[in-house]
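As you look at this complex, bear in mind that one protein chain is not there, while each of the others sits in place.
Each chain gets a letter, A, B and C, in the order it is written, and its residues are counted from 1.
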Amino acid sequence: METVMGNGNGQATSGGRAANAPHSDLVLPYGDQRNDGVVQVSFTLPVAAGPLAEEAARQTMKLMGLEDPQVAEATAIGEEFTFFVGYGKLTRAVELSKLRVAAPMWEELDQAAVNQLVQDTLGRPMVVVGAATGSDAHTVGLDAILNYKGFAGNRGLEAYSAFKVVNMGSQVPNEELVAKARELGADAILVSQVVTERNVHLANLTNLVELLEAEGLRDQVVLVVGGPRITHALAIELGYDAGFGPSTRPQDVASYLAQEVSRRMLN
Amino acid sequence: METVMGNGNGQATSGGRAANAPHSDLVLPYGDQRNDGVVQVSFTLPVAAGPLAEEAARQTMKLMGLEDPQVAEATAIGEEFTFFVGYGKLTRAVELSKLRVAAPMWEELDQAAVNQLVQDTLGRPMVVVGAATGSDAHTVGLDAILNYKGFAGNRGLEAYSAFKVVNMGSQVPNEELVAKARELGADAILVSQVVTERNVHLANLTNLVELLEAEGLRDQVVLVVGGPRITHALAIELGYDAGFGPSTRPQDVASYLAQEVSRRMLN
Amino acid sequence: MLKLSIDPKIVDKCHELSEDITSRVARELSSLSTVAIERTVARFAGVDGVTPDGVPLPNVVVNHLVEKGKIHDGVAMHLANACLALDKTPQQVAEMIARGETDLSAIEWQGTEAVTEKAREICQGSVDKIRARRAEREALLEELPVTETPWLYVICATGNTYEDAVQGRLAASQGADVIAVIRSTGQSLLDFVPHGITTEGFGGTYATQANFKLMREALDEESRKLGRYVRLVNYCSGLCMPEIAYMGAVERLDMMLNDAMYGILFRDINMERTFVDQNFSRMINAYAGIIINTGEDNYLTTVDAFGAGPSVLASQFMNYHFAKKAGLKDQQIGLGHAFEIDPSIEDSLSYELAMALLVRQLFPDCPIKYMPPTVHKKGDIFTSHVLDSNFNLVSVLTGQSIHLVGMLTEAIHTPLIQDRYLSVRAAAYMRRAAKGLGQNLEFKQDGLIDRRAASILNDTLKLLEEVSEKGLFAAITEGVFAGVKRLRTGGKGREGVFKKGEWYLNPVEEALRAELFS
Partner (left out) sequence: MLKLSIDPKIVDKCHELSEDITSRVARELSSLSTVAIERTVARFAGVDGVTPDGVPLPNVVVNHLVEKGKIHDGVAMHLANACLALDKTPQQVAEMIARGETDLSAIEWQGTEAVTEKAREICQGSVDKIRARRAEREALLEELPVTETPWLYVICATGNTYEDAVQGRLAASQGADVIAVIRSTGQSLLDFVPHGITTEGFGGTYATQANFKLMREALDEESRKLGRYVRLVNYCSGLCMPEIAYMGAVERLDMMLNDAMYGILFRDINMERTFVDQNFSRMINAYAGIIINTGEDNYLTTVDAFGAGPSVLASQFMNYHFAKKAGLKDQQIGLGHAFEIDPSIEDSLSYELAMALLVRQLFPDCPIKYMPPTVHKKGDIFTSHVLDSNFNLVSVLTGQSIHLVGMLTEAIHTPLIQDRYLSVRAAAYMRRAAKGLGQNLEFKQDGLIDRRAASILNDTLKLLEEVSEKGLFAAITEGVFAGVKRLRTGGKGREGVFKKGEWYLNPVEEALRAELFS
């Protein structure tokens, strides 16, 4: 497969450069022997407990490509529902060297280097507007990136002289966010989306891009989205410049923003 | 699929008759909506943690037919190993009405009825020899079926006048078991196999059938195997008359034995 | 028996201070009402349904009065006047307004005494109905008693009320005692309550009266099957707090998330609006025999739990006194606390034991609602399940009352059908396994745990002194709670607050007050 996809918010590889692995091996799950392919699964079938349900569970596991499917547990969790735990052996391997991992492109810079780069590039701090948009009220992740205090000992963007941060908080309508960005002449917009049930985030994120485009602002800003179920690939697909997933550190975002803005100035 | 397979040790349906379901529906896993297909998986890949490993995990889930694969957790559990928890949506359904569930054929009889049936059929108690064979030292399951005390409040075969039980205990070589069966003129042989790592039970169970056949005893006895990973289908495949899995009650086995012996007398 | 050595003088002082703080708020706001309260009165008067383009009639009536500059008299007076003048029911009047067939401000005044009497009359039916629903619950609880504590409380959040009903029943059959239907994101900021059965929600299901009814019926059926009354919960919060209180009361919900400050801190709803609405909604809850659940657990999601003990306790003291002022009995005040202690620190279990027991001991007659770990959970569902196991243990050891069962998939999605099964099973196991353990244990005098509790209590007193000095409005402005700062004049829904006029009457409040404080 050669399409760009996957998480890859970068911090796990050196500086988050797209990690096209040097490996060429076929990789199978490892249970207690290399290549045994062992996978654990659990699921519920809407079938009353009994031999029929168990057979259905085994077949479900076969549909998942699991050989030697073992139903380790089959429990009635209601008159018409049976919960299963199973183990089986996957025989189809992933070819590592064929994977393309999408990640925002940046080198890890420390605080001083970020400040320097932005100063050299813009000659002033970058204006960054952040918000948890739509009906999303989860601000802890956004605050972790923006606020001085930061995350896991890593200071937030407010701690950098390179950024002028405006944190609009939670449940901000896209319209208000765009208005604020225009008002402040924002260089970057940072959106947080945590609630993803029934894909509520997709509509909301798409709508923001449309608004920005309609207002002719899309090209003026670096547009970033983050959240526990956000991947860079998804962000790109939705028309964002970058996406950041779980365990992102403010420094990752700061490094990316500084380099992205400098890249744009050079182009 | 029409081949005989699956567990189906019977106690969950009425009397364990082969449960060809009346349903005709397509069944998918049920997460929080009917037919959402949600399945939980976990596995380890022999790849260092990072975006590449996460992408490999996502692809692994795709190979399992899971759409919208979500890597909920990716943890380094060693320099070269990453453990994953994921959720995805299976879209291929099992057709219940097409499943064939294999189970030993018997009606559930109470103790008195079992005793009566054996008395009527043989005019004497059935001689039953039981053993945990080969290197298997697990006797709790076998004892649960054979010993007076039984299992979960259900008395063992020793409690029936219909059976004369000889429990040979653990780690009995197949040769000794066959010799004892010949010596006692056994009507049934009950084998327990609990250890199944590297399929050690398969060789052992096959060997017993070969020995019995070589000695011309195979048709003289009802040959039964039980254990937590035994299914009736597997038993049949290995040349046994019946297989009993987890949570078997002595009464299931007693009912089966009485009916099987009476069936044979009638033929 | 696990018991902390607590200085009763400090506790008394905390109560005095919070009684004073909350009384001052109540006094300061006693001249205000809100559009939500007026819509609630309209509902009491029987106004229900929506216009063809989906606007609820209570909103139609109240918006109409706002437009006409008459809202300061309260909706009851104008509705009553119209009923008398037009010889219509309130519902008929509302429909006429919706069709633009009448203008309440232009109807001839039927005389203050007559109108006042009519206003009382049109609301009384609902008051009586609520009393009857309460009696119904009491009878069911006699017939189908719930014997084990803590009650196991689980969440349904499918977005589709029909699925919620299936899953709620299933959860009950698996051992859950209390079923809460979580609301869709965003509902709390709607200034109306959606109408009818709904099947599309995000991270939860819309709270509507029809959905309440459907769930309660499903659970009544299941309760009979199980021989155990299964309680139903929803959210009495946001911009429609009092309307939802009304709906819950008439649909015999049993509990309501209903906090005095949650809307301010976590939804940026205007302070005055929130304090005024919470008081009225709590009176309804009180009268309906509903147990409220306060939301101190939320504080622990934005600040580190280790240091947040005093602000949780201070908030509980204030929630308690706000609640008492609204006529709630101790047995109805489910103060919230949560096991949000960071699992990576040493002795986390001891610290949490100290805090959980402190809350329990300080409010001995309140059914404390103990919430599970959430923030420190990750996608590793196995590790998450273990964290919940310790939460289950602390809950049983410290004798909590309402136990919100933690979900192993907390960091991933709202619960799947099997998540509830596994989690309820684990909680029930602990309830059984550790049943008598707390009674057989004592703390070492002046050990880590005693000292920890004492220090939290001391700091709570200090915090309450500070709040008392500043006043609650100023304290919130300075970010004393959950690290969140709000302005008295800021926040959503502020435009819905108004000063009651000279002729203002809220006959519902009048009736409830008479019943609750007699």
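Going forward, a contact is a pair of C-beta atoms (placed from the backbone, for glycine too) under 8 Å apart; a residue touches a chain by one contact, two chains touch by 3 or more.
Computed from a predicted structure; not experimentally measured.
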{"item": "Partners of the unshown chain among those that are drawn", "value": "A, B, C"}
{"item": "Residue among C:N258, C:S348 or C:T414 that touches the chain left out of view", "value": "C:S348"}
{"item": "Contact with the hidden chain (one of B:L26, B:I77 or B:A179)", "value": "B:I77"}
{"item": "Sole residue of C:S105, C:Q439 or C:T489 that reaches the chain not shown, by the stated touch rule", "value": "C:Q439"}
{"item": "Contact partner of the left-out chain, one of C:C366, C:I449 or C:V497", "value": "C:I449"}
{"item": "On chain A, residues whose C-beta touches the chain left out of the figure", "value": "30-34, 38, 40, 42, 70-75, 85, 87"}
{"item": "Missing-chain contacts mapped onto chain B", "value": "42-44, 75, 77-78, 81, 83, 134-137, 139-140, 169-171, 195, 197-198, 200, 228, 246"}
{"item": "Residues belonging to chain C that touch the chain removed from view", "value": "1, 343-350, 353, 380-383, 385-387, 389-390, 393, 408, 422, 425-426, 429-430, 432-437, 439-444, 447-449"}
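The rule we apply is simple: only the chains that are shown with their structure count from here on.
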{"item": "Chain A and chain C, separation of their C-alpha mean positions in angstrom", "value": "34"}
{"item": "Two or more partner chains touched - positions in chain B", "value": "30-31, 34, 38, 40, 42, 70-71"}
{"item": "Touching two or more other chains - residues of chain C", "value": "157, 378-379, 411, 413-414, 416-417"}
